[in-house]
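Here the complex is missing one protein chain, while the rest keep their positions.
Going by the order they are written in, the chains are A, B and C; count residues from 1 in each one.
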Amino acid sequence: MTSPSSANLEFVVRTIAQTAVDNERAFGELDAVVGDGDFGYSLARGFEIVLADWDSFDRTEASGLLQKIALTISKRVGGTSGPLWGTAFLRASAAVKGKTELTGEDAVAMLRGAAEGIKKRGNSDVGDKTLLDALVPMTDAIAERLAADPATPAPEVAKVAAGAARAAADATTSMQARRGRASYTGERSVGSPDAGAVAVAVMAERVAQTWPGSASS
Amino acid sequence: MTSPSSANLEFVVRTIAQTAVDNERAFGELDAVVGDGDFGYSLARGFEIVLADWDSFDRTEASGLLQKIALTISKRVGGTSGPLWGTAFLRASAAVKGKTELTGEDAVAMLRGAAEGIKKRGNSDVGDKTLLDALVPMTDAIAERLAADPATPAPEVAKVAAGAARAAADATTSMQARRGRASYTGERSVGSPDAGAVAVAVMAERVAQTWPGSASS
Amino acid sequence: MKKFVNDPKNYVPEMLEGLALANPDTLRYVPDYNLIMRADAPRADKVSIIQGSGSGHEPAHVMAVGPGMLDAACPGDVFAAPPTDYVYETIKLLGTPKGVLLLVNNYTGDRMAFDMAQELAEAEDVNVRTLFIDDDVSVQDSTYTVGRRGVAGNFFVMKAVGAAAERGADLDEIYRIGEKVNSVTRTMGMALTACTPPAKGAPLFDLPADEIEMGVGIHGEPGRRRVKLMPADEIVDELLDAVVTDLPFESGDRVALMVNGLGGTPISELYIVYRRAHNQLADRGITVGRNYVGEYCTSLDMAGASITLVRLDDEIESLLADPAEIAIRVF
Partner (left out) sequence: MKKFVNDPKNYVPEMLEGLALANPDTLRYVPDYNLIMRADAPRADKVSIIQGSGSGHEPAHVMAVGPGMLDAACPGDVFAAPPTDYVYETIKLLGTPKGVLLLVNNYTGDRMAFDMAQELAEAEDVNVRTLFIDDDVSVQDSTYTVGRRGVAGNFFVMKAVGAAAERGADLDEIYRIGEKVNSVTRTMGMALTACTPPAKGAPLFDLPADEIEMGVGIHGEPGRRRVKLMPADEIVDELLDAVVTDLPFESGDRVALMVNGLGGTPISELYIVYRRAHNQLADRGITVGRNYVGEYCTSLDMAGASITLVRLDDEIESLLADPAEIAIRVF
């Protein structure tokens, strides 16, 4: 795998941000099924500022950029998503502190850092029917692929990630929520996918589809 | 015409009361078009008490019976209809004070008394798109028929009354309301008949259809 | 029909019973005449103030009974004036040597019931005056109609005459004050949705999802015109313009501004309305001396709002500022 350069990181982050903005309504609808419908709104309000302020961010260093985004999110995003996604970006930032060139292992480390941060902040784990149930399997799939073939090209890794995230997000449908607002509904949360998990999958798919130079972009 | 006996008066009054109770919803719907929808409810609440208390009423004398009904209505019927219908019965009562046998002229006198009472109480007149626009033409038609043939049998008079009331009530559709709640809507009151006028027509029709010994009963 | 209702015929009595249970020391419910009165009324040293009207406008008027406001409210069924007899009995119960003031919103049914009841009571030597309230600018006053309707502005009349009565004013003085307040009070409302009278069990009129009714009456009577849904600020501008130009209110005036919810609109939205109204008045050079945001005169569960302005002078402002204790409260 060619190391995910700073440009790749910028691409991924911007794509996540753009996906959040574009899917405000869709993500909200998903959250409305057993939640309160504001997930799309909350994410979009934060990430639209990320996009608007993008040019003012110092992007020379990955860790610094991620920290800046974490701060923007904690400042402007409310709900459960503000602290969770803010923490996720902060931990991703910490995982690559001081690095100038990013490798595939760094990508995995950032994602693992993000997941650990969410677990701690949310007092939650895989199996609780949250975005962790897409994020963690996706990270595992990336790590596995890179372990099998460290030279896997980045667009290929992105496709693996997207496939794993989508399958995992879909699989949340049969789970019962044990964290977040959806958990109040007990068994009634079974039968629809978790909004946060789907958001992770949609973001990963968009990243894979639009990866610069990728076939399907 | 055979003189409308006390039994005939009792039949007419009971039929009016029963019609009001049976048409609570229908009369309410009519009032909802440009009014506030409570006309059927108001009438029904009063006339259901008239029916319930019927056996306790002293019915030996027409005037006394009508006065009793007037009192029941002022006691229990609210809205515009309470004072108007209460006044109408009170004036009808006054028109036959002291009489033991009722004639066709007495019937006309009672109806004219009722209409005059409504006009005075409501500060209204024929042409304002109210129940007067059915009551007055109906009374005129009865008076006319009895003038032409004083021996017209009662069921026949009832049919004449019903036909006139219906035609007049239908004709209120093209009128603009100048009294009552419907008048607030100005030109928007044109296009639907007045609830009060229709009620008069429906009552007259029921009287005609169920007149004891009448063909269609 | 999605409502807290048992038998629709008991809607009003059960509400009144609940109100009395919630205020056992201060209010008395008289089921025979469908009446809510102050437990300590009538008081010989005070004019009694009675407001009657159809129900469905709560807190008006049954929840406005208490020291500094009404001595009694005499409600009819939903949207129906009370029967004459109940009004008459209420007047008799509340009669005092100083007299009784009847506050009546200007509707045909209410006028007739109160006129008849006043006549009956006067025949028994009760000293009664009746004040008609007609603040609704959405209805053109003309000889072809029964005149303007009384809507949320009735709150200000109740409050001012209630305060004056509490201060010990006599009947003529109180009547003068009430008439003055009514003469400087103007209101216009609009509906986002229809209301559902419990006895009807369905919306009183059809209002498509993208239309609103400007100038609606508090009984769901159609208003001036039906228009497409607009942003809050545009709605406010239209209501306010109708109200301001009617009196007219002018630059330099000091006013009370009421944003009244019609029953189904949450208070958050009422403050969005208030914001615009306040700012628009400031632009016109009109100062808001007192403001009222909440539900004062509703139309069952109708979503919508009305805007009322009262031109203040020292006398009115002082009466509005007097204390009052009624059932709607936070503590």
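Quick note on the criterion: a residue touches a chain if its C-beta (ideal position, glycine included) is under 8 Å from a C-beta of that chain, and two chains touch if they have at least 3 such contacts.
All values derive from a computational prediction rather than experimental measurement.
**Q** What shown chains does the left-out chain touch?
**A** Its contacts among the visible chains are A, C.
**Q** Have a look at C:N106, C:T265 or C:T308 and name the one touching the chain we're not showing.
**A** C:T265
**Q** So one chain is hidden, and I want to know which residue out of A:T80, A:T139 or A:T152 touches that hidden chain in the complete assembly.
**A** A:T80
**Q** Thinking of the whole complex, not just what is shown, which of C:R28, C:K92, C:R226 or C:R275 touches the missing chain?
**A** Missing-chain contact among the listed residues: C:R275.
**Q** Which listed residue, C:V30, C:L247 or C:A324, touches the chain dropped from view?
**A** C:A324
**Q** What residue numbers in subunit C mark contact with the hidden partner chain?
**A** Here the touching residues of subunit C are 2-6, 11, 14-19, 21-22, 55-56, 58-59, 63, 159, 192-193, 209, 212, 229, 231-233, 235-236, 263-276, 278-279, 291-295, 298, 300-301, 303, 305, 320-321, 323-324, 326-331.
**Q** What residue numbers in subunit A mark contact with the hidden partner chain?
**A** The missing chain touches subunit A at positions 25, 28-29, 32-38, 41-42, 45, 74-84, 86, 121-123, 178-186, 188.
We adopt the following convention: only the chains that are shown with their structure count from here on.
**Q** With centres defined as the mean C-alpha position, give me the subunit A-subunit B separation in Å.
**A** The mean C-alpha positions of subunit A and subunit B differ by 75 Å.
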